[in-house]
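My questions all concern the structure below.
Only a single protein chain was left out; the remaining protein chains are all shown in position.
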């Protein structure tokens, strides 16, 4: 379950899968790129989650990252490529989001290292998040000249309160692991060595319950917010489309990619 | 105001009523059954709340339990009886919920002991909850093979955040009194002997305000969430109807009732 450093995994290796006792562990596996989401990665995660939702032997899913990072979020090299971002967001992003928003089984995250962008905004879509004491999170949308994605404009205020969300988005602090717990981005902070065993242990206990019960409860929780989540994402995509490739974004990407 | 142990109260005794200075104290009074809600109890509480809402001499209501429990929630003997749960929920549940959701006066709870199921999910419907340091709460829907009720699929995430609600529902920990305060299920934890006096004292101070003002403010607070509360409950009832009496529920009830 630990990461490997093969620099060019095939697509099938971009998300590693391991099953045990009703728990499926999915590992983002592009460690040389800090598990950043390029087109292939968006699609591999989408497929992995869809398979887990459809497989009756799976009752609970755990996601984590291989190597030292959870995920660096959007691959900035692709963000700078107008052929990929032709309509303001990656096609792969548009594929993953509905699957994530409607994922009908308990979804546990083991945040093993740095989470940037989607690495932070994916967390309000997870049900139980455990975070390594060495991990830290950041949402650098303003400094990239863009704005929120993954319904963060709705989900961050709901998760942590309006003001703390505004501070996160408008001042872009690094959020360390204890602060992530305070903000409701994670449930508990653990020593790095205990993180994945703990997440798998909790997932294993969840997987002792009957699948119809788990699906009913998750489905009910989702139903209460899905309209707001979808509407927020639709608004975000419109704003994103006007900001990607505009002056501030181009200048920022230039600085990141050619420092 | 303390509990008694007469094992078979008449229906009129299922909810004790005491008035003082604009405050009505309602005591769940089925202590031999840990104040569990059977059909008669659902209807007695419904009637007691409706009377309190309609009585202009009442400005604030306090609910508590007699004996050692707050309430064990749904009477499991009745859940196992298909003639009662013919349509997935007790008729008494369907009677109480709208009265509780729309209760237009300040509603204070003094959680004097164990609260299970409805004993926990009733709390987000109360306005100020005080909890004895010896009390503890649990939401064992998954282990009963069913799912949430009382709009908990909406109200628990709103009250305590998505992840803490998911942990409560998917791992079913006992929630002790200090943790109930952390989770927003209660405002304050008090020594058992001070619980009811404190709740009555706060209620008494609330009752010094003009009734039209109290009703206006409570009505406005309710109006902001009532559609979401009703929609959540309607969805829950559909899921509940498919799970009650199915394999996991029947097996679990067998274990509880014939251990």
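Per-chain numbering from 1; labels A and B assigned in written order.
One rule holds for everything that comes next: a contact is a pair of C-beta atoms (placed from the backbone, for glycine too) under 8 Å apart; a residue touches a chain by one contact, two chains touch by 3 or more.
All figures in this text were calculated on a predicted structure; none of them were measured in a lab.
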item: Touching residue (missing chain; options A:17, A:94 or A:164); value: A:164
item: Candidates A:35, A:66, A:121 or A:148 - the one touching the absent chain; value: A:148
item: Residues from subunit B at the interface with the omitted partner, ascending; value: 106, 124, 126-129, 158-159, 184, 186-187, 202, 205-206, 209-210, 212-214, 216-217, 219-221, 223-225
item: Touching residues on subunit A - with respect to the absent chain; value: 141-143, 145-148, 153-154, 157, 161-167, 169-171, 228, 231-232, 235-236, 239, 242-243, 246-248
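We adopt the following convention: only the chains that are shown with their structure count from here on.
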item: Subunit A-subunit B separation of Cα centroids, rounded to whole Å; value: 36
